[in-house]
Structure formats: C-alpha cells, structure tokens
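As you look at this complex, bear in mind that one protein chain is not there, while each of the others sits in place.
Lettered A and B in written order, each chain numbered from 1.
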Amino acid sequence: MKILKFVLIGVILFFIIFPLFMMTKYSISDRESIVTGGEYPEPFFPFKPTLEMFGVLWSRSDFMKAGLTSLWVGLFAVAFSLLLGAPTAYALARFRIPGVAILLFFLLSVRLFPDISAVIPVAELLLSRPFSLLPPVVLVGLAHTLLALPYTVYIAKGVFESIPRDLEEQAFVLGAAKSRTFFKILTPLALPGLGAAAIYTFFLSWNEFIFAYFLTFQGTETTLPVYLLRILSWSPQKNFISAISLLICVPVIIFTFLVQRYMREGLTAGAVK
Amino acid sequence: MSGSIKPSSLLLKLKSNLFTIGFFIPAFLYLFSFFVIIVVFLLKFSFSGNVPLLHLLSVDEFKAALWRSFWFMGVGTPLQLVVGLLLALLIQQSFKGVGMVRSLFMIPIAIPALVTAIIIDLLFSYPLGPINDLLLGRHAFFPQIVSLPVNWSGSEFLSLGLAILGKTWRDMPISMLILLAGLHSIELEQYEAAKTMGARSWQQFKYLTLPLLTPAILTILILRSIENWKEFVFPFVLAPAYPLLGVLIERLYHVEQNPALAASVALGLVILIALTTLIFTTITKMVRKYLVRV
Partner (left out) sequence: MAEVKLKNLTKRFKDVVAVDNISLDIEDGEFLTLVGPSGCGKSTTLRAVAGLENPTAGDILIDGQRVNPLPPQKRHISMVFQSYALFPHMSVESNLAFGLKIRKKSLKHKSEKVKWAIELLGLSGFEKRLPKELSGGQRQRVALGRALVLEPKVLLLDEPLSNLDAKLRLRMRTELKRLHKKIKTTIIYVTHDQAEAMTLSDRLAVMKDGKILQVGTPEEIYQKPADIFCAGFIGSPPMNFVSGERVPQVEDKNAMVGIRPEDLSISLAETKDGIVGRSSVTETLGSDNYLYVDISDLLISVRLKPEEKIPEDKPVWLVARKEKHHLFDKSTGRRV
C-alpha cells in the first residue's frame, strides 16, 4: 500500500517535471539535437549543451522590449490595484456599510464573465478614442487591474481584519485623524500582507495572455506571452521558443515557492492575534 | 441610537461617513463601470441589426464550436476531479518530505497557460517530435506503437485531447488544494473513532472520507465546468483548426472582423455558464439533502 503510494507520487512527479525538463533541454540544445532530419531520435539530453540561445535573446531588441513591457505592465497593475483596492478593503473590513452584500456582489461580478467574453467589450472600449491615445502599457495595465482588483480587495480585507481594532482606537483616543491612522499606523502594519497581494497581482499580469493579446493585437509593443505567440508564426526553432518560455517561467516558479512560505507565515501570524 | 442628535455630532457622523465612502468608492467605481460597460456592449452588439444572438443556432460554426466545447467540458471536468483527488489523497497523510512533494505538485499552476500549451505543442510536434519518436519505437527502451508519425493537430479528436491534457496538467493543483482542504477538515479522531469501531481502510474511505468530501467535490465540479466552458488558451494553441466557443470568439473578432457576432457568441457563453452553474447548484442542493438523510 505504502509502496504503491510512493510509486504513484513518483509517476505524477515525472509527469509534472517532464514537460519542464524538455523545455529546459530544448533551451540549451545545439542544432544537431533539434534538427534531426529524422535520421535519429531527438536525444533526451543535448549532444552539446549551449547557452547560445540566451545570448541571442539578450541581444534581440524586440525580446528585450517585450520583457520590459511585461515588467512595466505588471508594475502599473500592482500600483494601480493597490491604490484602488487597499482603501476599499479597509472600508469593508472596518466600517458598517449598508447593503454591503450587494456592493460586494458588484465588486466581484466583473469576474463572473469569462475573460474571452469580457475582452470583446473591453477591447472595443479601450481601443477607441480617447483611450486608444494612451500607451499600450497603460491599456494592458488597466485591463490587468480589472482582473486583479477583486483579489486585491479580498486579500487586503483579510489583512486589515487581522490587525487588532484596538490599535486604531488607541490612535483615535490619542487624537489622530482617521486618514492619518490609516496611512501612518495601519498601512505599515499591513505592508507584508499587501506585499502578498502585490506579488499575486504582478504574476497574474506577467502570465496573462487574453487581454494583452486583444489590446495589443495591432501594435508592436506587447507583453512576453503575446510576443511568444507572435514569433510562433515564423516557425522558429524549438530552442528559441523554449528559451523564451523558460525565461517567462523562471521568475514565476521562484516566486511561487517564495510566496507559499511567505503566505503560510502570514497566515500563522494572523492566527496568533 | 439616541433620538436627538446634536448638530455637531451630525456633522461628525457625516464626516466619518464621507471618509468611508471616499475609501470605498474608487475600486468599486472602477469595477462597476467595467461591469456596466461589458453588459451594455455585449447586449448592444447581440441585439443590434438583425439580432445576431437569436440567429446563433443557425450558424454552423457556432453549433460545431458549441458541440466541441460541450465535450471539452464533459470530459475535462471529471478528469480534472479524479486527478485532483488522486493528488490530494497521496499527500493527505504527512510523511517525510510531504511539504516538498506538495510544493512540486504546485508547480504547474505557476507556469503560464500559454507556455504550457506551447511546450505540449513542441512535445507532440509532427512529424518529428519526442512523443512521435517514442511511439515510432525510435528509442531502444520503448516499444513501437505506430508505424507512421501521428499528426496530432490534424485530428479533431487528438488535438482537442491534447488541449484537455494541457488544461488538466496546468490546473491540477487547484482541484488538489480544494480537496486537500476538504480532507484536512476531517479530524484525525473521527478516523480513530471509526477504527476503534472496527472500520477498515476502505470502510473509512466509504463512510467517512467520501461523504465528508462531497461538498468539496461538488465545488470542484462547478468551478471546473465553468473553467472548461470558457477555456481559450489551450485549444487556441493546440487545436486551432477545431475551434471551441472561446476560440470562435477570437476568430470572429480578429479574422472575420465581426464584433457583433463575436459579442453574441460571448454572451451565449455567459448564458451557458450561468445555466451550468444553476444546474450544478440544484444538483448540489439535492445531493446535500440526500446526504443528510443517510
């Protein structure tokens, strides 16, 4: 029974790792390991591993530009959704708002639409004047804010709820105004939790494809996933595609591991209160 | 509340409410206006001109896509449930290194869907690719299964199968986490009590685990069926020749430049999802009622 369990775990781990291994393998493959001409099977490890592809990417301006675009879109989405979301979360966590259930429904309702359905109206709106005058980074950033905002509010609400009310009441008794209390006392305390929301938003934006694809359909400025899709149409070699894929994945994998631990710490710290 | 409020306290109240409103409004307004825009646009397009929404069922492309999406949902949902359950059961009990295994099981969700789809496309490439190499028996360790390379993307069955495979691979941690939470909500003492009363492993599974897991299972069925109905990226990359509803929307919008029809299909998809959710919720309620009777 126990052996069966560990065999199964092994098999599943193989299926999880195998595609990622192949991606990594391709990204460091030399030409002979990819272009086989059907004379021999593709090797499971390149004949002559090389980091050449990463050098090629480093010197390609279109790739670097897409990378920077992704970065800026992500940062824009983080900044904008925190700016909008944190105060709302605070209001929801602290004040009794009449009809709050209905408001919450509307807050989340936008996410009830499938992305592929919602993207048509959003694209129609943002790609027409006056919005179309904004740079693509801002347009995609606005769309990603739309996607991330409900989650930001949700996470931040939990963060504010975990901060004892006494602190605010103490500040109030000491004569601090509400806005001052929010910015000087609560925000610093909430920062680690909001950091989790920020990381979540950034990687949602970094991974997002549909909205970025529709909003940058015609321009040259686009995010990494859309760039990856576009170069597919030139039928490039597997090592080129894989190197880009790998570079997109690595930061997300690293941060998923980091945030996992971070969030667990945050959760236990919240439980102690 | 006291009956008479002094003017000064009234002012104070208003001031504090203004503060609340001022805090609450920005995000709310942002999301709400997009909500209105999406609804208005979808309705406007769907009911413009000759009311494309009502003619959808006479469009062959739509019927074919609807049928494919239905199968995608019908096969993908139970498959994802079973895989999630398997993963959750494997790491339910703690053992040395369980944290590491759980973290590794979480990896797929970190990989962008588009990248996953493209890797699968590379693995299953035609005529030369690692999977075809394997099936043709070109590696010494694997028996030959086919004599000619398989053209995955040329077959409706195989390409949509790959799309389901990709979707299942990437989303398995989500189902796993929900089921794991369900499993962990069953207390160890409940199992021990069953044990002292003589229940064997499979009886514990049948009488405790499964019924107590039912809410989590139903949640997954609802969430997954929605997710599968609206899937876009995997079929878009892996089965472009056989569009699902999502892919059809993109094609109508970009290739055929027909936003009205695209919006109609988009609205149709929303309606389908709403209906599915309704049906599953009803079933859920019935199953819960039945469970209470047990």
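Quick note on the criterion: a residue touches a chain if its C-beta (ideal position, glycine included) is under 8 Å from a C-beta of that chain, and two chains touch if they have at least 3 such contacts.
Note that the coordinates shown come from a computational prediction; the quantities given were computed from them, not determined experimentally.
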{"item": "Shown chains touched by the chain that is not drawn here", "value": "B"}
{"item": "Full-complex contact with the absent chain, from B:57, B:82, B:146 or B:193", "value": "B:193"}
{"item": "Where the missing chain touches chain B, by residue", "value": "187, 189-190, 192-199, 203, 207-208, 211-212, 291-292, 294"}
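The rule is simple: only the chains that are shown with their structure count from here on.
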{"item": "Averaged-CA centre spacing for the pair chain B and chain A, given as whole angstrom", "value": "18"}
{"item": "Residues of chain B defined as touching chain A within the complex", "value": "16, 19-20, 22-28, 30-32, 34-35, 37-38, 40-42, 45, 86-87, 90-91, 101, 103-116, 118-120, 122-123, 125, 127-130, 133, 138-139, 169, 201, 226, 229-230, 232-233, 237, 245-246, 249-250, 253-254, 259, 262-263, 266-267, 269-270, 273"}
{"item": "Touching residues (chain side chain A, partner chain B) in the complex", "value": "1, 5, 8-9, 12-13, 15-17, 19-20, 22-23, 26, 36, 38, 40-42, 44, 83-85, 87-88, 90-92, 95, 97, 103, 106-107, 109-110, 113-118, 120-125, 145-146, 149-150, 153, 178-179, 182, 203, 206-207, 209-210, 214, 217, 225, 228-229, 232, 238, 241-242, 245, 248-249, 252-253, 255-257, 260"}
